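Below is one structure. I have some questions about it.
Right, chain A next:
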Amino acid sequence: MTHLGYLIAGWSIGLGTLAVYGWSVARRAKAAARHVPADRRRWMSAND
Partner candidate 1 sequence: MNPANHPAIQLVDAVSLLGRFPALAGLSLTVQPGEVVLIQGPNGAGKTTALRLCAGLLRLESGHGLVLGHNLANDRRSVRRRVGLLGHATGLYEDLTVAENVEFWAKASHADVKTVPSALSHLGLPARLHDLQVRRLSAGQRRRTALATLLVRRPELWLLDEPHAALDQEGRDIVDQLVADAADAGATVLLASHELERVAGISRRVVTIAGGRLVGDTGADTAKPTGQRDQDQARNAR
Partner candidate 2 sequence: MSSVGAASPQTAQAADYSVSSRGTRLLGVFILVSVPVLLLFAFVFTEADDTMEDAVRLLYIHVPVAVLTYVAFSLTAVGSVAYLWKRSRWWDTVAHAAAEVGVVFCGLTLVTGSIWGRPTWNTWWEWGDVRLVTTLVLFLVFVGYLAFRSVPAEPETRAKRAAVIGIIGAINIPIVNRSVEWWENNTLHQQSSLTDGQLEDLTLFTWFLGTVVLGAIFVWLLITRFRLAWLEEEIDRHGLVTALEERRAESHVGVEAAVGGSVVGGFQDNPGGPQ
Partner candidate 3 sequence: MLADAWLVAAKDLKVEWRARIIINQVAPFTLLIVVLFGLALDADPETLRNTAPGLFWVAVLLITLLAVQRGAAIETSDGAQERILLSDLDPAAVFLGKALALLVQLLALEVLLGVAIVVLFDVSVGDPLLMVVSALAASVGIAAAGTIYGVLAVGLGVRETLLPILLLPVLAPVLISATRTFGDAFDRVDADGWAWLGMLAMFGVIYMVSGLLAYGVLLEET
């Protein structure tokens, strides 16, 4: 396979960034949810 280095770099940066970003958003949201009363986190019951 040609350009293997570029391929690995491109895909790993792409998927890696999305994973790290997604993880950080989920973590921040989890931390934020601690400070909000359960009844004000309204989408949870609405979607479930």
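As a selection rule, all candidates are chains of the complex that A comes from, given by their letters.
Simple rule for what comes next: contacts are C-beta pairs under 8 Å (C-beta built on N, C-alpha and C of every residue); 3 or more make two chains touch, one makes a residue touch a chain; residues count from 1.
Values in this document were obtained by computation on a predicted structure and should not be read as measured data.
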Touching partner of chain A in this complex, from 1, 2 or 3: number 2
Counting only contacts in the complex, chain A reaches candidate 2 at residues 1-4, 6-7, 9-11, 13-15, 17-19, 21-23, 25-26, 28-38, 40-41, 43-44, 46-48
